[in-house]
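A single protein chain has been omitted; all remaining protein chains appear in their positions.
Take a look at chain A:
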Amino acid sequence: MTDRTETFAKVAAEIEPFNKKGISLTDATTFAGDLEWDSLTVMDFVAAVEDAFDITITMNMQAEIETVGQLVDAVEKLKA
């Protein structure tokens, strides 16, 4: 498994408890559109990802992240 695949799997695991509709996840899956998350869910989820990777995803970065793929890339960059 490459680092990115590993990160994707770990992010996907964090999404699971919030994935109420059981949407299958790809890089293109969007948080607001496909997963239908509201701002409160986003906040809880971001906190979970931050804890899982021991990183800080600032609100400035969050504003730019719309898809699972973008989040995985951001996490890769932050933990480097």
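One rule holds in what follows: contacts are C-beta pairs under 8 Å (C-beta built on N, C-alpha and C of every residue); 3 or more make two chains touch, one makes a residue touch a chain; residues count from 1.
Keep this in mind: contacts and distances are computed from a predicted model.
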From "ABC transporter permease", "Nucleoside-binding protein", "Glycine C-acetyltransferase/8-amino-7-oxononanoate synthase" or "Menaquinol oxidoreductase", the hidden chain's UniProt protein name: "Glycine C-acetyltransferase/8-amino-7-oxononanoate synthase"
Touch criterion as defined above, residue of A:T2, A:S24 or A:T58 at the omitted chain: A:T58
Touching residues (missing chain, whole complex) on chain A: 38-40, 43, 47, 50-51, 54-56, 58-60
